[in-house]
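The complex is shown incomplete by one protein chain, all other protein chains being positioned as in the whole.
Up next is subunit A:
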């Protein structure tokens, strides 16, 4: 009886495990195979090559700077999105006239495909005929067209802002769910004791929202770290690779230049980074809960 009971859960997850294995482990397996072999540009393997693909990557200055920039990109976009989303969620959680419309408007960017959003931004940021320049000019804020995407620094800053903009809807949705799970009587009780709004936020809202912030942090980090369309559409990682992150660097290596071995190595490194991040984070979150 007991042995059957212990077997049942495993049996029940077996189908999804098989499915997961087929769509996760199998491709990862062939990735490892390609990354450790000498490969021609059509993916045909030419034999084991002593991790030459990996050493070629670490000797490549463009890869190293893309690695650092990916970290910066992830921290800025995820951090920015979290900072913006908390107040936005708090406001949308209040009862005010037109709240439903405000919620819909905020969610809209989420409904548009990321690539399409990026294409629209590329047009808007065009130096000579872009909307942003003509709007700023009309408002009298600038007197000369700004070339938003011409230099790496400014282009990257704009990409981070676009990244934050498209990450906010998802993050806000998670926070709204979290806020609605906080019982209203906590606020009433604390108000009776004379707590200010700020104290309520610090001692009630924030602690109870923490698990939701954690989820948003982990999921957004994974999405943003891997996010391809914004950077690819606006600058293709240029000028002179100065806005490349790992995933755009990978695409160029694999499909422009035809170094599939090195490209596979990049994607394994990305997988490893995300895996380590997730494990550390889950550990930390678990520990906190036990304490």
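Assume contacts are C-beta pairs under 8 Å (C-beta built on N, C-alpha and C of every residue); 3 or more make two chains touch, one makes a residue touch a chain; residues count from 1.
Going forward, contacts and distances are computed from a predicted model.
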Problem - Name per UniProt, for the chain absent here [options: "TolB-like protein", "Deoxyribose-phosphate aldolase", "Cobalamin biosynthesis protein CbiM" or "Sugar ABC transporter substrate-binding protein"] - result: "Sugar ABC transporter substrate-binding protein"
Exercise for the section: Specify the residue from the set A:55, A:115, A:151 or A:181 that touches the hidden chain. Expected result: A:151
Fill in the blank from the handout: Filtering A:28, A:91, A:189 or A:240 for touch with the omitted chain leaves A:240
Exercise for the section: Determine and list the subunit A residues touching the chain excluded from the picture. Expected result: 15, 40-44, 125-129, 145, 147-151, 155, 235-236, 238-241, 252, 254-258, 260
